[in-house]
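Below you'll find the structure I mean.
All protein chains but one are shown at their positions in the complex.
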């Protein structure tokens, strides 16, 4: 018999901690997955901080050492929302402790770490998901259905950009998201990982690529994140930026499509411009996160004269996940991508079915990230190792 | 000292019941109003139905008679989400019982009812709000700030349409939303009331108007709502549609602006096209609910050559309510309009300040609705009585 | 045998003179109508002005009295681009002289004038067209095909706005376009006439209406047009504005559609926002002159999930007139609406077929304009006399 509750232990409590916590609370209202997430414990090193987070987010208890959280018998799922350099250690320990795992992206700092995480999860027989939440937008899920059903035919092109602008000010400080030892890479791992995931989800595996990475502002004041994507300068000192501000790559997909990708935090006016277009033999799709409910679809077989991109507000019952929310035309937002992701994950635990994107996907994403970094260093095309 | 909890008793549990319930649950996660809504009881005539709703929505108890709910000592706020013909009786009783009131729109079936409701609330000294939730969209609130601060100058034009298409199929049944005795009017009271509220909120009072109302499909099969805006045919019988499918009116505003309004359920392709434009001496705004996070703003004083409508994603800290949610560019949706409305209402209870739109607003909205119906019958301009 | 040339005599030479002249020159490059327009003569009172215009536009000769132009044997077509108060006299004289006539809109100052013009043309057996050029946009022509073929089914709604902002500055002078004796009305006759024409073209006759008209700026400096829609103040004196700045009307169409119309020169940010939407039983269209190549089309019968407005760039061979120009995706502009209109008119002369919009259309448009003015004065619904 399936468990009636899944007791969540979250490690970390910043921006992603807020997004995940909200999703746990909101999920049962919209989805009946046969299981209820229970916000059991939250872990963080700073006692006052973690206590405040527990109260704010609604966790029943807190720990100042994530190892203690993992050891607890009353935790079924460990949710990792800490900076990237800690994912591997926590996830491997959680797997060994028999916990299911939810892990923020990018999965790890290196391919090796990701492999160990994948292996640990497989060995432990626990379930794991990596939080590429944007593929859980109804519009993207619907695009996936169109592509999988052959509605777009053979795919020729994938064109994806993730454009942000929140660190353009040279006085924006050197927060952890800009420090290689903590984050692994800059725009690449943070937002580039998302468009890699969208490309992989919609079209398939990237086989080889050529890339370039740029750091436009090479020195910044020191400082820390202060909520969301805001930051404050801490001290009168500066540091060297050792991650990328932008990355771009050309890629071949295993079925022959050509990919053109770009991730940057220096595209003024684009707060969260995660855009993807797919062009196939029989049709095309376009999507933009800033208007995420809309999917633009072009179908080659539309009658001559009547051919044009349709703007589809993916809020109809035919659109994945949309039926759980509101009537057509009543849009959802960013936070719902997490609700949909968790609902899918929990349902798969209940049903004993596969759930993607799993750590194998996270690993493959890391391989692409690594190939981009290698290609950028060497100035050459790099093959992406396949799973 | 302000109460730490507000115990909610909801009467009714369909589409709006879901939207309100969700907002009660989600509100404390995003807003610290100094008070927590507690979902104490829900009332409905059908025992099985109300019990299921209580469980689904998260209410602690249920009643099959709304009068019993109102009498309960453990209820501070009565939330009325029943069909329109019951609002007055429930609200007046709730006021007499000393409860604060949240009431769905339109406030009543008639101006007289609305007046009695307004009076009851005033006499009882309780607080009341009518659920014109769309004015709580960050984009609309921001538009209001622009207009109030004089950024658009003297207002010349208000142009608003609420376009839907969910009853276009002649086989869509004669549900309560299409029956005059239950709902008062059709498109007019249901969605026309919303654009009246937006016009009043943004620009001011309507002084006089000329109107026309249409019923395109005059006979329909009998049937009932079946969730959201869906319905099912019940029996092999038909009935006469005695409400409007569409209404349109020209209006003068007290400060001289010209209003052009249209509400219809027969605008194919418009699932929820609530659109408003305001043109002033120094600038203009445009908004559309289907992409509700965006506000388009034009400013006359922009440099020549650089003049054009700006598409502003109202997800920045500068935009009302937006700071409570996610970083810029991470959009919110339909349900957040209710969260913002409740947060505003609860905050005003805590602070002892005014909260709009109150029953005075609901009454004034009814006066406009009544004037539209009169004008449509008489074929003449009709003065709108002012508060 | 059809004539090989049509010798044009143009009366007037300002903004519309430029637009018409250009079209005569450009037409033969794109269309083979079996006849070539020859720019034979141009008339204007100011000898220097008309001489300069003849040279600039490419007319072979000029006259300072339009009567002399009409008497000339070498003129086949009289093109009237003078202010509105002169249309009737010139057109009637031209008809009596056996000339075909092209006349700018609105056709006349009054219904009576328009009737006399229509009668004169019919009695003389000459051909006449009134320059409602926007209906000759490929997108509008294609919309007409969709509607005529039943693709949108029964029409429920017409929603049209013509929004401009070029006289919003209170210092913009009292040019002829703002003087009732010269122009008849303000925004109404100038741009309202265009949306009346679009509504009539696409949907049918207006049977009755209720209207309001506004003059926001009631006194202005004196001055004159100085090219295009620009003007210069002439003297240090002001005058009273006796035409409307804006007009709005609700209308019923003969087949049951509801029309909502608005014309204004006070919609900041809308340089030339001529927008029309038609909602039918089986689909809808949307169009906006500022992006005039695009037609948005929604079809009710599109597969569930794939329903949305298509943005069709009407530059394909399937779109009327478009095949004469450039390959798909290579857009045309404002001036091409006149080329298409003239090509249609000349072709009809060659073929001996009907050509719309003729003076009957111009007359009917005047009847609507007159009804709007009457309704605005009386505050009542007014019946529109049918042809």
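Think of it as A, B and C in the order they're written, each chain with its own count starting at 1.
Heads up, the rule we're going with is that a residue touches a chain if its C-beta (ideal position, glycine included) is under 8 Å from a C-beta of that chain, and two chains touch if they have at least 3 such contacts.
Everything numeric in this text was worked out from a predicted model, so none of it was measured.
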Of A:283, A:305, A:329 or A:357, the residue touching the omitted chain is A:283
Options C:217, C:299, C:332 or C:371, residue touching the unrepresented chain:
C:332
Answer key for A:91, A:246 or A:384 versus the chain not shown reads A:246
Which listed residue (A:21, A:137, A:183 or A:210) would be found touching the missing chain in the intact complex?
A:210
Chain B positions in touch with the non-displayed chain are 142, 297, 299, 302, 304-313, 316, 318-319
Could I get the residues of chain A that touch the absent chain, sorted low to high?
152, 156-157, 159, 161, 163, 168, 210-212, 214, 216, 245-246, 248-250, 252, 256, 258, 260, 262, 264, 266-270, 277, 279-284, 298, 300, 307-309, 379-381
For chain C, which residues touch the unseen chain?
15, 19, 21-22, 25-26, 29, 56-58, 164, 166, 228-230, 270-273, 289-294, 313, 315-316, 325-336
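Note that in this section only the chains that are shown with their structure count from here on.
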Does the chain A and chain C pair touch with the same residues on each side or with different residues, judged by whether over half of the numbers are shared?
same
Determine the centre-to-centre distance between chain B and chain C, using the mean Cα coordinates as centres, and give it in whole Å.
41
Using mean CA coordinates as chain centres, what's the chain A-chain C distance in Å?
54
Listing for chain C: what residues touch at least two other chains?
307-309
